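Comments concern the structure below.
All protein chains but one are shown at their positions in the complex.
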């Protein structure tokens, strides 16, 4: 089988997380996330968030987290505003709309929304014949591997507060986003109403931790999770993994680790004068190769072909906890050979 | 911590299933259930079903499986008919209704629906001012631990065919249901349009296998799973467990194992002249004790208090793959002591 | 064509309402209910309600009003509690569930819900695995022609307040309900969070006036009406009719008129020793006749056969603004002849 750079959920789980699960295999736990290990995990997360004043709930996937949170926040006639490239707009098979809500989009830039985009959307939705924009959705990192800086995020946050909009941050790839930006976990409480900390894409079997800061978003959230089919019977499976991931900064360390490998690839490719589709600083990078190179490379490696562009194809390499420096070096060598072949 | 008979999802996972996962931890897998291990699992399940003519999809929970299947089958103006005690009617926080569909109920008997119940419901929904009943939902085993015999199931099935209703069987506790009844896996293809094989409650970390027999239920089902937020990125985690569970009849063996323990408890309690709330032959039993006994017993064990009844309370004991003969014998001894105390 | 007692919406519109429309046919009006005539109507209604502190919105039908209000009030994981015979439970083809919400039912008595029913339902919905009951739905008059007395309504209202439940009263047949009970329009503001004043069944072309008392139910309600497809372009058509209906008590007078005719029928039938299916004091009555009588009568008149009962069939006669004393007298004579025939 070809080595895969296709995604960061191609491998079972990080050994330390697996080990933590195994150690818990001889215990009895309360169901539905009411167990001690989930409580421990929440305490550890709250320490990193530097606040006790939040509710944390574990679910199993990103689309599930997004649909659950967004449908909780919005009133029936309200919509969520997102970048046109946003996961909820493109890759969720209408899961948000299935809960009854329109995803209003603005083009943004580099996969990111700006305050001016929010203003523009609000201006276009001025009376009762249009959906009321009730919240803003962004992700850190974005679909294009870019990240919001603290200042960018603060500007979005202020704009939302000014216009009485909830702000929700999708953190499916938050570990990588944290490692690549100046935005740290203890800042979220002041920046947004809720966000989630992605586990699936950073080495967990599965698991996302939804964090609710705004008091209005807390009541009966467990009812809502169950209503959306997202309340896990063995909630402790996720709890145990988050407990471990937040015990000695494993979560953050893995973020740095995968970014480092992606940066190594990026630098090597830049040295080869390979152009890029986006300015990613995270674990997803989008180099552009000619059709011939892509074809040849796909015989050796598994990866995603992202988009046809003027001079060929943007493809995507994703690094994960499983990726090694060695395999990256090999990849670069193989790319060199193939590019030489088509020079 | 008190020993728990509260549920069959209180313990992580059966050692053989965990072991299978560990052995796969050094592989790369395709995402979203498109991997080889999930394919293997499906082949093994199809062997037991004795048909190739079905589609199988893995999801992570029962409510999720129910909501996904039911909302796929029904047209917007259609309803699902279920027993008033059914999981979808009582314990899913409106998850079915959240997809837009009414759950029409009939009282049934012993947690089971009968053809006469179906006929009664159809008669009451005769024109366009009432929902059209589009399908029937039953579960094997039921919420009360009872099971449908083959003949009962065949009668329901024939009634559904006669009235052009889809039949869906919830198998959250199918292992126990199979072991307790004369209904075997190879019979389902002729009995129903779809069902699911529960994994979470028989020793998996999580996982349910939805089986679709009816060709009309197959197209774009993966789109629908994603639309409902139920498409797991690491689908192979469930696939690997089902592969193991169906490799050497582990699934069925565990069903027998937990039923045997429940029967042991039942027989011992009958010997003590303890009455029961339902005639369960599966891994959930519902003995009735006086309030005083229940209070005393709850100091020693964790269990669910099911319902207040005339002479006290029906409580629920659930056996799982983790339960041992020894702990059951201890429980009986403790009950004897407590009952003696209040004689 | 046979004379119809089938319903109170079999005839176009009361002459005074039609006349009011005709007089407005040479005007230009603002669209979507923002017109002067709708404003006038709202003022007149507020006078009768004896409060300015409410919002009023016009829509075109009862099911539409119910689905719009209920889906506005409830959070996604919440349900509405209603009598099992309630319109929203039986006769709306799942319109409430189509907005995502379960209708929880209690049997009640005579088509009416009692505080004990509410307490019973609340007790059965105790944790996050069950829907949260968020509101209570009742109707005045009920599906069985019965009415709530002020004391009964007050008790329901107090119970709702105690348990923090919204109370919504369906007034599809409110004119008849007002005329038959000691509950008057000026009492609603203290009794419920919202209700609607039915127009379609008391002589309007169509039109229901939703009245929102509770401040939490007011913001963006027009957005919600539009979202539910219920915002009428020519809202003034309904507005003009309500203006007329509330100008000189036409609304209430018609309620008395149709009740008087129904009481005349009831008294005459009692004199004939005809039994009744419910103790109606409004414009729907449910006499019980033998199968033979019903068959014969159905050759002369159009009416609804309500339900098979022990000694024959309960049928329904409905009086409307169009019904005359003469046609009622004729009906009685015809019933006498037919009953004599089968003695």
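To keep things simple, chains are lettered A, B and C as they appear, and every chain counts its residues starting from 1.
The definition used in the following text is that a residue touches a chain if its C-beta (ideal position, glycine included) is under 8 Å from a C-beta of that chain, and two chains touch if they have at least 3 such contacts.
It should be emphasised that the depicted structure is a prediction, and the values quoted were computed from it without experimental measurement.
Touching the missing chain, out of B:128, B:310, B:326 or B:343, is residue B:128.
Only one of A:55, A:92 or A:296 touches the chain withheld from this view, namely A:92.
When the whole complex is considered, the residue among C:55, C:92, C:243 or C:296 that touches the unshown chain is C:92.
Contact with the chain that does not appear here is found for just one residue of C:130, C:232 or C:245, C:232.
Interface note: of B:227, B:241, B:259 or B:281, the residue touching the hidden chain in the full complex is B:227.
Contacts to the hidden chain, counted on subunit A, fall at residues 76-79, 90-94, 97-103, 128-132.
Mapped onto subunit B, the footprint of the missing chain covers residues 32, 71-72, 75-77, 99-100, 128-129, 131-132, 220, 222-228, 231.
In the full complex, subunit C touches the omitted chain through residues 1, 3-4, 6-7, 9-13, 15, 18, 21-22, 24-25, 27-31, 60-64, 66-68, 92-95, 98-99, 200-201, 205-206, 223, 226-234, 236-237, 302, 322.
As a working rule, only the chains that are shown with their structure count from here on.
Interface of subunit B with subunit C: the two copies contact each other largely through the same residue positions, with over half of all numbers used appearing on both sides.
Averaging Cα coordinates per chain and for the whole protein, the chain whose average falls nearest the overall one is B. Centre-to-centre separation of subunit A and subunit C, using mean CA positions: 50 Å.
One finds 33 Å separating the Cα centroids of subunit A and subunit B.
Taken residue by residue, subunit B touches two or more other chains at 92-94, 98-99, whereas all remaining positions touch fewer.
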